[in-house]
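Other chains of the complex are left out, but the ones given are in their true place.
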Amino acid sequence: MTHHRLKLSDVDKSYGSIQVLHGVSLALAAGEVHGLLGENGAGKSTLLNVMCGVVRSDAGTVEIDGMQVTINSPADAAQAGIAMIHQELQQVPELTVAQNIFLGASRRKGGLFVDKKAQEAEARDLLSTLDPTIDVTAQVRDLRVAQRQIVEIAKALRANARVIAMDEPTSSLTPAEFERLVEVIEKLTARGVSIIYVSHKMDEVYRLCSSATILRDGRFVTRVDIPSTPLPQVIEFMVGRELAHAHHNSFATDEVMMQVSGLTRGTAVRGVDLTLHKGEVLGIAGLVGSGRTELLRLIAGVDVADAGEVSIEGQPVAGNSPRTRIRAGLGLVPEERKRDGIVSHRPITANIGLPAMRQFSRAGVIRKHKLHRRSEELMREVNLRPLDVTRPIGSFSGGNQQKAIIGRWLAAGTQIYLFDEPTRGIDVGAKAEIYDLIETLAHSGCGVLVVSSEMAEVIRLSDRVLVMREGQIAADLSAEDINEANIARHAIPGA
Amino acid sequence: MNNILTKLPFVSNVRFRDAGTLVGLLLIALVFSILSPSFLTMPNIGNILQQSSINACIALGMTLVIISGGIDLSVGPVAALSATLGAAMMVAGVPVPIAMLGAIAVGVSCGFVNGALIAWGGLQPFIVTLGGLSLYRALALIYTGGTPIFGIPSEFRSIANGAVMGVPTPVIIVAILALIAWVVLTKTPLGEYLMAVGGNPEAARVAGVPVSLTKISAYMISGALASIASLILIGRLGAAEPTLGNLWELDAIAASAIGGASLMGGRGSIVGTLLGCVILGALRNGLTLLNVQAFYQLLATGIIIIVAMLIDRATSGK
Amino acid sequence: QDLAPLNSDSEPDRMDWSELDAKFGALPDVADGTKVGGVSKTLTNEYWRSLGEGYSSFASAHGVDVVYQAAQSEGDQLGQLSIAETLISQGFSALLFSPQTDANLIPALEKAMATGVPVVNVNDAVIPSVAHYVGNVQKDNGVRVAKWFIENHPEGGKVAVIEGQAGVFAAGQRTAGFTETIEAAGNFEVVASVPADWSRELAFNAAATILQQHPDLIGFYANNDGMALGVVEAVKAAGKAEQTAVFGTDGISDAYAAVRAGDLTGTVDSFPVLTGEVAMEVALRLLAGQDLPRVVATPQALITSENVDTYATTDLKALRATLMAQ
């Protein structure tokens, strides 16, 4: 009789009084890439965390190759040959890339010392297939998100595990980087390593997986064979309803809303000019590292520009702190949610109310009920799950945190939205909701800037697309010029 | 302070975390009341509250600073500096209310200096206020030449020594200040900002929180409360010493921590801090009542602080 | 030649300060360029500032330079050692040490002895290996207060002690002197003896608690004046000023004022300015080659409202005369 490589049975998990996993089971064969699908908050990360000893389940068993194992700590999981790429990057910013990759399992020299040379060589080796440009001796704090994510992948590969769980490994990778990951995964599966693959990007799932387990609200829905089950069917299993197929609608006007001229910071952003119209969705495409994040941060006043100016409705914006920019009507939905977005242990309400405290206060006192009501209203609109605005934002799944951050700007009455990777880590259902939301914003006369590494997303949303290359605007595409080939042509240096 | 607290509106709101601190307090009270019959008498409870009031006043400010992700080691010297300057004004014939305002202004200014160095200068709170600890103490000593200032007007002293319906004025003053601090922390934008800045300063900044001003405010409030504590003290003692306030920071931090404030920032509670102060006050009072010998008082203090934290952790359940 | 460990309170090789002139004649002339260094505990306490005044007044009268340094706070043991060592490296003719603890200045003492610089231990903590000590008998402070109670309250009663910092020599000796003497009288009970760490505030709190518990208390003895003045306020606040006597130690100017005002019953003055002068004189006599006894005892007196005016003089000559006459 053949055993499953890994088999999780009847896993229960509660946080306090809230049960987030109800008897979930999952099984996969050796050398299989198995998808784990579900909406934001369905319990995917929690299930993987149980499997990797990061959280303890209340009930359930884990079997590896037919042997039952007890996993109470990450060390137990490593022992059992399970490794994981965490959704929230788990890295020590002060340590180097190599040190992070070997954290908890350092190569020794003379039994006592860390063999840094060996670690660095091995790390370089691991990264060579993923991204050879990453300096293994650099501190992780100096890397960009995408690079960090690659380091996280290298860390999981290092463990030589029999099962690797990948929790949204590509949420900030470009298509090219995804291709390299595919190669790596193929090599691994050829060696008999099994992969559990969590992603909200359905094309990736269809590309990689042979089967998938679908969760909804912490419950096992079904197990499907992937190429044979059509996408709409899978989505219906995930969200419990059919999603309407959306088309791009344009509400752009000729009225200039924001004008950016000569914006420069070091070599990351060099003399960027752009114009955003009322009701317009302006996409910004480009390769990772082309300066898109930096540009948005400069416009939002999070970083200070060396030169250049931002004017709104013809008026140059005075001051260059986020606060003054917010007053002028700007709002940034940052790329790094955990670092720049949320105050983790504070409730959703507090996170929503931060920029608009004045609006929610009377005589210097916050009208908590008003804040609460408005938050609930907004969160119902964006379908926060669970809809409990008094819970700390840190206890929500990543996608739901993103919805709360968007809600923050809706509450503040922001006119110009700066989205940096707006659907990073967001499920298909919510993604459609966020697209609708962006469209609604445009319809109501707001201006929207969307930075996205997902080509389809840029194309789906934008009235106009700016392509960035090495800190400069390389192209301004509109209407039928907006297509993958055009964008790629302008984005790649020397192409 | 618990008997007063229960009459205040915010107790309905007492959080689960504070219940743990309360259990710690009740256990200590139980032990002492078994060992000493005079411990749980009304006059002695009044005594404990009165004796805790100065630490409570300091600890309120400390809690706000800790929530903002900082620490204020300079509270004692700030208190000494504003006490000596305030007392000097009073002795020189400046009307009492103006001298009081002057003293508070001194405290606020010291807090501003601390806060500005931390927020604008980008220095670590621990080291800035450690420097302040020497600096403000030195100023107080230099100003007074090291000698206490006597001759505090009796009209001022009678405020600090009075009582309203049997409750000592300092207790009432501190209760009012606690209520204000509680309102600030839980009901005003500043409170939200403090929590956000302590929880995740970068995210707070991106969300438009005036991070620097928020931090500076916390230190200014701490400075103001240090001055007020020193005014209460010089009212009671009738003298302003430049050495006053020695080790106040440790008591205040201990009270905040016992009350659940996290020195990593973003977390803390006014009610918890008050309970922490009463725990420390009850401890010292009980040990004195039992006439415990000096070395063993020290021993008991150490053990009880740790045990209180353990009980608290066990009962608050995480 | 190793000296036996010194106990300043019981050393037999001792003399009283008043006998200096009588036994050793007038102070010989001091060599030009004589420079004496003083290292004191702290300047935050008036006692140590007054001691320094005594050093400089006597020194300047004899054309001697003085450097008077103190640690930044009481209890800063290593800081004081650094100061002492740094001074030694600068070359002084003689050194006057008032150590934080019995041991913290030992390396400095040894270094000074190795270079032949005489060191005088002035008051409070006692370096066991020191060759010369000038100061009062710490235990006697407490004894004097105890005797006052025995004399003025023949019926006995409850008393309490407010101690200084736990583990400090002077605090221990003063408390022991008081407690032993008053308990030997038989009809007194020391109902509380608790530390207040030299703090006026803590002394106030402790006294308030003790009065609460023992409303019939007849007196407090505090290990220093700062704490005593805190106790006075607690006694007044409790409305027991008539019944409860309060004593301090040191004789700082505020204590004198409080005695005169009738708030403080008394204090044991150990005349720091005079002590400073005597210490400087001893140092200069040693430099002149005189062979003085190991301990030179300095005066102390219980100051109460009866004699406060006699002792509250800034005229050191008159004070010397009064004390000589004792």
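Descriptive notes on the structure:
Labels A, B and C are assigned to the chains in the order they are written; within every chain, residues are numbered from 1.
One rule holds for everything that comes next: contacts are C-beta pairs under 8 Å (C-beta built on N, C-alpha and C of every residue); 3 or more make two chains touch, one makes a residue touch a chain.
Since the model is a prediction, treat every value here as computed from it, not as a measurement.
The full set of protein chains in this structure file adds up to A x1, B x2, C x1.
The rule is simple: only the chains that are shown with their structure count from here on.
If you draw each protein chain as a dot and join the dots that touch, you get a simple line with two loose ends. Distance from each chain's C-alpha mean to the overall C-alpha mean is smallest for B.
Note: the chain lying farthest from subunit C is A, by mean C-alpha position. In terms of their C-alpha centroids, the spacing between subunit A and subunit C amounts to 72 Å. In whole angstrom, the spacing between the mean C-alpha positions of subunit B and subunit C is 34.
On the side of subunit B, the complex with subunit A involves touching residues 183, 187-189, 192-193, 195-196, 199-200, 202-210, 266-267.
Taken in their complex, subunit A has these residues touching subunit B: 300, 302, 321-323, 326-327, 332, 334, 339-346, 350-351, 353-355, 357-358, 361, 364-366, 368, 408, 412.
Residues 43-46, 49, 72, 163, 166-167, 191-195, 199-201, 204-206, 208-210, 212-213, 226, 229-230, 233, 237, 253-254, 257 of subunit C touch subunit B in their complex.
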